[in-house]
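Okay, handing you the structure first.
Here the complex is missing one protein chain, while the rest keep their positions.
Let's look at chain A:
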């Protein structure tokens, strides 16, 4: 947690930073300096590198982080992303009061993939009981405007949720309804910070008013089918997993204060002045040194680190002793139960005795994994943040590397494999670009499939072509034997070389600067690549379509593009390729016009487009292959408005297919079929799931067109209504059946929720 700004524009009387025991904020600099941000980023990058961390979670906090302003915030984000991302995935979050949030800041947060939690206490009465300006004025309208901005489709990827500090004087129903109305991806309900020295307000010393208040919301939440994620309840369920406030997981939070001090978790500020101090700072001490501080180390022991009362409690695995700060009592320190112990016990009892649905006795693996629920919840919005798409792409690349390693195990050592290994070390980006090509995995899957293996000879070995492509990309000199099929050498991602003789077998290829030399029984030639002349020396460079953020391959040469279960088009003539490129670039602009979030997602992941063979009976076709992540196939169509819809539709399949590689959302029950509104014959559940997910995105395209009211889209309202109905009925059919796993039910339930938000429109 980074305290990037130590002052706040609100003056909330329940704030633990300014209003409780610790007053160290008075001696801190107003904002974190550039030097401190840089030193912090270096410390964290160093820690990620040394410990080979796959991910670092970071929260920008305050005070109020948005007081940095857009320029100041951008400087911080650039420093963090530049320094840490080379070593670990950086999961960036921000906690804000939202008052200063505007469109410029929202765009910045989306650009840097920062997910934002907004502090908001519910209806106007509840919120303004504490969340007011120094002059006593209400912040309610400003915060609601911030939440509306985050709900907008352009900014939705940055909408993480709402943090609500409860007050038992508020009406729980009105608070719940106010939170629900903001349509947050997640809500966390926070007990007001208190200790045994400074106990929470209770009208009756013997009662459990906090459990009663939360229990009211819990029962309603359950009765209404859990319409949104409420972290407090989910954390307290059996197997609910750890949070900072509950559970027995080791504490893994360190704070960097505005002056660069390493501190323990900042809720300790409620205990006593200086409670969070470690005496360390980022300039002189590493993360490892800070985490060995006795205060941090004491929180790594799980149940053994709790007081005797907690250790003997039957629900200790649920509450984990409550928030560490809430255990403080002068004299016995933190060796006490939570000051909310009676409330937590009662709330857990309420949750255990109010099951309107039969809860699973064992948490499914996907739902017990916070990374999995986060990824699936994000995809279930119908969009998917840049971070989620990066993660999906990384898992696909990893799977391809695993298949490559599997192929090496079968084929034994070869010169091509040695070259790949060498390039992996010396030119990793070149190899990565080749292995991320959508048609490498179909190639490897085909070769590894038992039925294909029997006919596999040297000419079918995929490794030489991959090594040749990577060496060319890296500009690395190399000589190796490469397969030739019908006189053509395929060089994935770059093109293909047509030899003057139509032969099958292998030829020796030498990589030269900007050229290749080919030697074989019937051929000896040197071909200069990319001369600017079409097909000079037999070199057919893959067509490239300029699109926002880079180039898209118009792939009509790679033989393993033929993975869509329908004929692909042969090599396009130059004029035809130019026409397809123009349509595609224009379609991309149309997607950006209609649903910019989807355009950003395409820019983040779409690598190749495959022309399908024209068929007069079915002129409009598009397809996605589960094994070819990052590619879409479609029939060349002249109308960019139509192509835009197909791109959005198919990209949904690409995302969901990659998620299904990781998680089981549908039970494997052979033969089960579900009736759907978009075609007459019943479909397998996974097909229905794919259909619903695609139609959700297409609904949004037509809704955007309907809202724009262009004369060319006079039928947009009708299309929007049709796709909305298809999506709704398809999702309901899935939820009504028995074909979804627990993770699948959660996914479709959230998709259904996103659909209703879509139906209601933004704002």
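List of remarks:
By our rule, a contact is a pair of C-beta atoms (placed from the backbone, for glycine too) under 8 Å apart; a residue touches a chain by one contact, two chains touch by 3 or more; residues count from 1.
Methods note: contacts and distances are computed from a predicted model.
A single chain of the complex does not appear, and UniProt lists its protein name as "FXSXX-COOH protein", one of "Transport permease protein", "NADH-quinone oxidoreductase subunit NuoE", "FXSXX-COOH protein" or "Peptide ABC transporter ATP-binding protein".
Only one of A:50, A:78, A:394 or A:524 touches the absent chain when the whole complex is considered: A:394. Among the residues A:653, A:700, A:713 or A:746, only A:653 touches the chain that is left out of the figure.
When you scan A:273, A:679 or A:710 for touch with the missing chain, the hit is A:679. Touch with the chain omitted from the figure is made, among A:375, A:416 or A:480, by A:375. Although one chain is not displayed, chain A still touches it through residues 52, 54-55, 89, 365, 369, 371-372, 375, 391, 394-395, 397-399, 401-406, 408-409, 420-421, 424-425, 431, 441, 445, 448-449, 563-566, 620-627, 646, 649-650, 653, 657, 661-664, 666-672, 678-679, 683-688, 690-691, 694.
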